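Every protein chain except one is present and positioned as in the full complex.
Chain IDs A, B, C, D, E and F follow the sequence of writing; residue 1 opens each chain.
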Amino acid sequence: MNIKPLGDRVVIKVLENEETTKSGIVLPGTAKEKPMQGEVLAVGSGELVDGKRVPLELKVGDRVIYSKYAGTEVKVDGEEYLILRQNDVLAIVEK
Amino acid sequence: MNIKPLGDRVVIKVLENEETTKSGIVLPGTAKEKPMQGEVLAVGSGELVDGKRVPLELKVGDRVIYSKYAGTEVKVDGEEYLILRQNDVLAIVEK
Amino acid sequence: MNIKPLGDRVVIKVLENEETTKSGIVLPGTAKEKPMQGEVLAVGSGELVDGKRVPLELKVGDRVIYSKYAGTEVKVDGEEYLILRQNDVLAIVEK
Amino acid sequence: MNIKPLGDRVVIKVLENEETTKSGIVLPGTAKEKPMQGEVLAVGSGELVDGKRVPLELKVGDRVIYSKYAGTEVKVDGEEYLILRQNDVLAIVEK
Amino acid sequence: MNIKPLGDRVVIKVLENEETTKSGIVLPGTAKEKPMQGEVLAVGSGELVDGKRVPLELKVGDRVIYSKYAGTEVKVDGEEYLILRQNDVLAIVEK
Amino acid sequence: MNIKPLGDRVVIKVLENEETTKSGIVLPGTAKEKPMQGEVLAVGSGELVDGKRVPLELKVGDRVIYSKYAGTEVKVDGEEYLILRQNDVLAIVEK
Partner (left out) sequence: MNIKPLGDRVVIKVLENEETTKSGIVLPGTAKEKPMQGEVLAVGSGELVDGKRVPLELKVGDRVIYSKYAGTEVKVDGEEYLILRQNDVLAIVEK
């Protein structure tokens, strides 16, 4: 991947997983709720606080939960990514 | 639990308790008001103030009262949690 | 009371007093205006300013006037309290 | 008076004065515009700026002009007062 | 004049001047646009920045252009004044 | 010109130029889009940051592009000017 996010932003690859409703029906992609987990592909240079860069807590490879509808979807070389501010990432899911 | 909240956030397990109305009828889960107490399962690395991390006042195991409708509900491995900013936690209920 | 407020918050017990209208009729609780006085039962650890805790001006036992509709009503062990930020307390009524 | 305002607040006794319209009719209290002058009865401990208290410019006895509709009216022991932030006071009228 | 403005405020005497429309009719006071020039009669003690007073740029006698509708009109001893924050003054008109 | 802007403001003389539509019709002044270029006639003493004046980047004579609808139009001695905050100036057009 060749996207370098600016400042306190990270680039996320959204994780989608097949899901089964309680009645046992597998829902196709469009009927599901918007996914809220992703994997961090790139991190920015940090947040600017009082003229100093504070490095981000997130690092490449982190699996994260993020706020629904947060960020901006971008498409580069046919691939879709989500660019989020670190502040819109709620938590890291440890594997 | 394997969720590590970011920054000034905490992960809460919502506490639900059976309740009886004044006329003596036990209300099932859906008819009750949204619960406002929970137990802290994980705390973030602290709030970023002027480039320094200020550790959170809350710690794992605290039973807390939080603002109604605050935070974001997430579901990880079939379990539901609430991710809140510490600022949306009103008080600790001492046991 | 076993509630420890966070940060710049205080726990208030609302003071209600019987009132008589000008025409001499005693109003029952529901017809009166929302009361605006209370007694401080617990105070938080202070306001976070530039990474330092500034202790609150209020202390346990203070009788206070607070902004109408400010704060959040909570019920713990059958008792009702009001959790307010110190900034929503207007003044201390000296006894 | 036994009200001690918090922080950057002051307690004001609103000054009302009989007024005569241009056609010479004396207006009773309710038909007049809301008065905008008052006398300072008590001042708070000061404004909290970067963790330090900055004392207020106003002092007890000042006659002030304040923003229409600013502040909160309170009634203590049958007397009505106005609690204002110093920032809502526009000017001091020198006597 | 006996009004002492607080903080970053100034007291202005609004300057009104007869105006003639392009068709040559002199407009009486009420049909004109709200005037936007005034003379500074009094200045406050300065703006509070990080706990220090920064003296105002304006001084008594300055003729100023100010934002339309900015400030609060007050009437003291039968005279009308405008109390403005210095930030609502756009420029000084040099004489 | 005798207008001295305050703080982070500049005084601009709006530049208007005849324009021809693609079909070759010369548009009179009123049918054109609002112009967005001007020449700086005067600059303020600078922006107040933490109690210090930071001099403006703009200087007298700069030809600038500014945000549409930004600033306040003023008329002094029959001449029209635009008073803008430096922050509403997007760029300098080098000649």
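Quick notes on this one:
Just so we're on the same page, a contact is a pair of C-beta atoms (placed from the backbone, for glycine too) under 8 Å apart; a residue touches a chain by one contact, two chains touch by 3 or more.
All values derive from a computational prediction rather than experimental measurement.
On the side of chain F, the interface with the absent chain consists of residues 36, 47, 49-50, 52, 54, 57-58, 65, 67-68, 86-87, 89-95, using the contact rule stated above. One chain of the complex is left out; on chain A, the residues touching it are 2-7, 9, 11, 42, 45, 48, 50-51, 72, 74, 76, 83.
Here is the rule we go by: only the chains that are shown with their structure count from here on.
Separation of chain B from chain E in touch steps, taking the shortest path, is 3. Touching chain B and chain C at once is no chain at all. Note on chain placement: the centre of chain C and the centre of chain F lie 52 Å apart, centres being C-alpha means. A separation of 42 Å divides the Cα centre of chain A from that of chain F. Taking each chain's centre as the mean of its C-alpha atoms, chain D lies 23 Å from chain E.
Judged by the touch criterion defined above, the protein chains link up one after another in an open path, with no loop closing it. Pairs of chains meeting the touch criterion are A-B, B-C, C-D, D-E, E-F.
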